[in-house]
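Note that one protein chain is taken out, while the other chains of the complex remain in position.
By letter and in written order, the chains are A and B; residue numbering begins at 1 in each of them.
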Amino acid sequence: MEKLIGDLKRQIIEALNLKHLKPEDIGDEQPLFVEGLGLDSIDALELIVLLQQHYNIKLADPQEGPQIFKSVKTMAQYITSNKTA
Amino acid sequence: MKGRVHVAGTGIISAIGNSVPDSLLSFKNHFSGIGKVTLFNTIYENDLPVGEVRMSNAELSDKLSYHPTISRTALLGIHAAREAVRSSNIDLGKWRTGLISATTVGGMDRTESFFNSFLKDHSKGKLRDVVHHECGSSTELIADDLGINGFVSTINTACSSSVNAIALGARLINHNRLDVVIAGGTDALSKFTLNGFNSLMILDRQPCRPFDAGRNGLNLGEGAGFVVLISDRVKASVGLNTQCYVNGFANTNDAFHQTASSPEGRGSFGAMQKALDMSELSPEKIAYINLHGTGTLNNDLSEGTAVKRLYGDKYPRVSSTKAFTGHTLGASGGIEAVFSILSIQHQCVFPNLRFETPIPEIGITPQLNFETGLDVNHVMSNSFGFGGNCSSIIFSKS
Partner (left out) sequence: MNYINRHCKIQKRILSAGGEVLYKNNDGSLDDFLEAGLKSLHISYPKFYKMDRPSKLGFLGAEVLLRDEVLLERYAPQEVAVVMASAHSSLDTDLRYFESMKTIASPALFVYTLANIVAGEICIRHGIKGENAFFVLPAFDASQLYAYVEMVMASQKTKACLAGWADVMGEQHDVFLYLVEKTNTAGLDHSVEHLQKLYQMNYGKVDRRP
């Protein structure tokens, strides 16, 4: 799980062009939206792309997004329970 | 405004007809043009309904006598612009004539097929497929076809592009820089836009339902719509009997997000209010609003909020014709301007198809049936684009 969280932080920074941040700047349970990183709706879509590209998980319903993308930790938990080869 | 800017002609091609009379017939019969993708192979052909023009590139180029490798955007534009000029009976060469066209796709429909071959092998791909890629090219082809040598310009402000083109045309006539302006827009369907809008997850997998509580996104469409605008002087000189004129228009920036509208619809409200101010009309004078009404959760709520802010519960007849044609992107302003003019010419309003339940937060019930025999003196058309560009235009009966 720790490695996954580390990888995720790097992937998020790259996918969302968060050039002003380093992986250690993102807390495992820090809110990604609202405050925290202040991401917007387009960022949410890019996270959906990230799930597909790196973890082969297709999120058909964007309404599930807010729960899954709450924090890096919730993303990692979702990936662990849904990952297909 | 000194003098008036009259509408002398209109031309259109969309999923509901290849001409203005054909479009009216579709409205009368509630015939929607939304269906499956047939123009190109796509992984989405069973998933994403679209509003395709019922003519292939071969048929269009044959009818217009053009080489089939010019872009579909240009072919559609030429088709509609020709109808507009023909219906106006104006001899363009006799006046200071300009063309202002708008497009967002440009020649992308051809470029994307070139690119696929080119990416696999740099020696493959027909270069003539990319010659007309950039936006200005479709405009130039239309200008050449109509024999316009004077002022020619291309606007690209996303989905509000062709309304802005018409507004610019009206301005140039008001400022006595031109006598006649052909203005409007054109956009063809392409994999680029289909994939792009799909990545934004705002496409409905069913035929769209603008302003309905259960709406789930937009359907892409394609087409072209042009108007011929003339000054008082031209109208008097030619002795034309025009039925309507451009009474007001406005443009604002929502300044909220690249692609979403502010929830309160500030930009939309601002554009509608300013257009009314310019035409010196109070809101209740508007008989019909042709809504931008894409069917997305965001737009319809935002635009509906702005309409309620302007009217409260006493809103006029409203409908989105995108349930018929799909969202024709850069051409939507031009196409819907032609529909607005049709509404005045025939004293009718168009239905908002597939509506069942009002959006709870705003409670607007749009026009449900095609209806004639009404007093339609002033019609407003809204077009809101990505980049926060909000435009509204008012046509009035002469």
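For the reader, a short list of remarks on this structure follows.
As a convention for this text, contacts are C-beta pairs under 8 Å (C-beta built on N, C-alpha and C of every residue); 3 or more make two chains touch, one makes a residue touch a chain.
Quick caveat, the model's predicted, so the values are computed rather than measured.
Of the candidate positions B:57, B:252 or B:340, contact with the hidden chain is made by B:252.
Among B:171, B:285, B:309 or B:346, only B:171 touches the chain that is left out of the view.
Interface note: of B:56, B:117, B:199 or B:243, the residue touching the hidden chain in the full complex is B:199.
Of B:56, B:87, B:117 or B:153, it is B:153 that touches the chain left out of the display.
The chain omitted from view is touched by exactly one of A:7, A:28 or A:46, namely A:46. Residues of chain A in contact with the chain left out of this view: 16-20, 38, 42-43, 45-46, 49, 52-53.
Within chain B, the residues in touch with the undisplayed chain are 104, 106, 108, 112, 115, 119, 133-136, 153-158, 164, 168, 171-172, 175, 177, 191-192, 195-201, 250-259, 266-267, 270, 274, 385-389.
We adopt the following convention: only the chains that are shown with their structure count from here on.
A straight line joining the Cα centres of chain A and chain B is 38 Å long. Taken together, the chain A residues at the contact with chain B in this complex read 40-42, 45, 48-49, 62. Across the complex, chain B meets chain A through its residues 199-201, 257-260.
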